[in-house]
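Here's a structure for you.
Apart from one protein chain that is not included, each protein chain of the complex appears where it belongs.
Letters A and B mark the chains as written, and numbering starts fresh at 1 in each.
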Amino acid sequence: MLEISKLVKRYGRDKPVLKELDLTVEGSSVVSIVGASGAGKSTMLRCINRLVEPTSGSIKLNGTELVRLKGRELRRTRRKIGMVFQGFNLIDRLTVMENVLAGRLGYVNLFQAITRRYPQSDIERAFQLMERVGIAHYANKRADELSGGERQRVGVVRALMQEPEILLADEPTASLDPRTSEQIMKLLHSLAHELSLPVLINIHNVAQAKAYTERIVGLRHGRMIFDGAPAGFGKEALDAIYGGIETAEEEITAEPGRSTQGVAHDST
Amino acid sequence: MTPPDHADVPRTWRKPPFIANPALRYGLWLAVIVYLIWAFGSLPFNWERISEGLPRAARIFGGGFPPSFERSGLLITGFKESFQIAILATLLGVALSIPFAVMAARNVAPKPIYLLGRAVIIVSRSFHPVIVAILFVAAVGFGPLAGILTLTVYSIGFVGKLLAEEIEEIDWGQVEAMKAVGAGYFATLVYAVFPQILPRQVGLSMYQLDSNLRASAVVGIVGAGGIGGTLMNAFGRYDYDFAFAILLTIIAVILVSEGISGWVRKKIW
Partner (left out) sequence: MVDHAGAMADRVWRRYDRKQRLTRYAALLITVMVVYWAVRDIDIFWPWVWDAPNQISNLGARMWPPDPSRLAAITNALLETVHIATLATALTIFIALPVSYIAAQNTTPNRACLWLGRFILVSSRSVNTIIWALLFVAIFGPGVLAGILAIMFRSVGFIGKLMGEAIEEIDRRPVEAMEATGASKAKVIAYAIVPQVMPAFFAIVILRWDINIRESTVLGLVGAGGIGVILQGAIDTFAWPTVATILIAIIVLVLIGEAVTGLLRRKVL
C-alpha cells in the first residue's frame, strides 16, 4: 500500500511544483496520473523513489516511511520500487541481458555486478520475464539495436527484475508510436494483474488511460483535482485538467506527432 | 545464443566476451604479459641511483621552497625572448604554411608537387621541436635565431597539415566558376581557394601562437634561446629556488596565454 500525504516539492525559491498532495493506492490496481506538462506528474513519481528529494510531507510504502531514508536504507527501499522511463534509460552499449540483470544491482555484490556473474535464479527469472514480453531471443543483442517498443520492454523487464512491491511508469509510451504504445499499455495492465502489483502510470493519452487503467488521478498545478474510475472521467474532468492550457488539444489527441518528436530526441 | 527450448534444463547466461575467438583472447593476454616482462627486463634501471631519489627529491624541493623571484631581471629577459621567438615564428610559420599547404593538397597540386609538400609536412611533424632545435643550434649557433627557425618548422608542420586538409575539403564549385571565366592557376588560388580557408587561418594562428609559446619554453633547454635556457641554467647550478620561480611563471604564462587564445578564437569563430 502506498500512502502519500501532504507532499510538497519546490525547486529553489520558485512556486512549489507539488502542493500538499495526498494519494493512497491500495492493493494491485493500475492507477494512471494525467495532467498537462508541468502539472507535477513526473516530480511526484520521482519523489516516491527519491530520485527527486521531496521538500516536505510523507510517503509510506507498506508502512515504511520513505522521505527520511538515507544511504543503504534508501537503496534497500529503492529495490522494492521498479521504475519505467519515458526515454527507456537503457545502457545502449550493453546487451539486453545485461540491461535486464541491472535490475538486480541492488541485490548482488559489486564483484558479481562487475563480472556479470549473477546467481542462477536471477538468470532464470530474467529469461522467464523476457519470454513473457517476447524479447528472450534478443538476450545477447546490444540494447541500441532494438526498436523503441522492444527497448521499452527491456525497461519493463528490468524494473520487474527488482521484484518490486510497486511499479512506477513515467510516460512509458510517450516516445513510442501509437500502436506500440497500446501494446506497452496492455502489457503493463496484464503484468500488474499477473504479479498482483500496484502500478502508477504517468500518461498524456487520456484514451489509453481510460482503456487500460482502473483509476484515474488528474493533476493540475501540483494539486489533485480528479480521482475516480475511468467511467466517471468525462468532459468536465478533462476541461478541469487541461482547460485554458493552450497546447491541451494537441497533447491529448495528436499523439503520433509527439511520439516522433520523442523518438528523435531519444536517438540523439 | 538461442536459449534451449525445454524450460526444465537450467538456463545459463554468460556475458559474450569482447573478443569472440578464445585463442585470440588468451593470446592477447599472453602477449601483453610477455611484452611487460620483456619491456621491464630490457630497460636499464639503475636501482642504486634511483634509491637515492627520495633524499634528493627532499633536497630539491627543500631548496626550491620558497621560490625566489630575486633575479626577476633574468626572468623577464628570458620571457621577453620567448615571446619574441613565439611571435616571429608564428608569423613566419603561418605565412609559409600557406604555400606548403597548397603543395600538399591533393585537389590543387600536381602529383609530384603534392608528394613533395606531403613529405615536408610529414618530416616537420615527425620531429619533436627539441630535436629540430638541437639541429638548428648546431647549424646557426646558440640563440633565439635557432629558436625561431625551429618553431617556424614546427608551425609549418602543424598549420600546413590542417590547412591542406581544409583545402581538400573546399567547395569545388567556386574553383570551377573561376576556371570558367578563364582565370589562371594563381588567380584561381587567390580568388577561389584562399577566401575559403583564410577565416580558419586566423583562428589557427592564434592557436599556433599559444602552442609556440609553450614550445619556446622548452627549445631553450637545448640552447635555442628564451626562458628554457634560463631554466636549464638554474637547474644546472642547483639554483632550485630560482628554477621553481621560473617554473611557476611558465605555468602562469601558459594558463593566461591559453585563456587569451581560447577567448580570441571563440570571438573569431
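Rule of thumb we're sticking to: a residue touches a chain if its C-beta (ideal position, glycine included) is under 8 Å from a C-beta of that chain, and two chains touch if they have at least 3 such contacts.
Bear in mind the structure is a predicted one, so any value in this text is a computation, not a measurement.
A.B. asks: Of A:Gly38, A:Gly87 or A:Pro178, which one is in contact with the hidden chain?
C.D. replies: A:Gly87
A.B. asks: Consider the whole complex, including the chain that is not shown, and state which of B:Ile134, B:Leu163, B:Met178 or B:Ala245 touches that chain.
C.D. replies: In the full complex, the listed residue that touches the missing chain is B:Ile134.
A.B. asks: What subunit A residues would touch the chain not displayed?
C.D. replies: 49, 51, 74-81, 83, 85, 87-94, 98, 102-106, 110, 113-114, 155, 158, 162
A.B. asks: For review purposes, identify every residue of subunit B that touches the missing chain, sorted by number.
C.D. replies: Within subunit B, the residues touching the omitted chain are 35-36, 39-40, 42-46, 49-50, 52-53, 56-57, 60, 80-81, 83-85, 87-88, 91, 122-123, 125-128, 130-131, 134-136, 138-141, 143-145, 149, 169, 171, 196, 199-200, 214-215, 217-218, 221-222, 225, 231-232, 235, 247, 250-251, 254-255, 269.
Everything that follows uses one rule, which is that only the chains that are shown with their structure count from here on.
A.B. asks: Need the CA-centroid distance for the pair subunit A / subunit B, whole Å please.
C.D. replies: One centre to the other, that is 51 Å.
A.B. asks: Under the stated contact criterion, what part of subunit A meets subunit B in this complex?
C.D. replies: 95, 97-98, 116, 118, 120, 123-124, 126-127, 136-137, 139-140
A.B. asks: So in the complex, which bits of subunit B are touching subunit A?
C.D. replies: It comes out as residues 1-3, 10-16.
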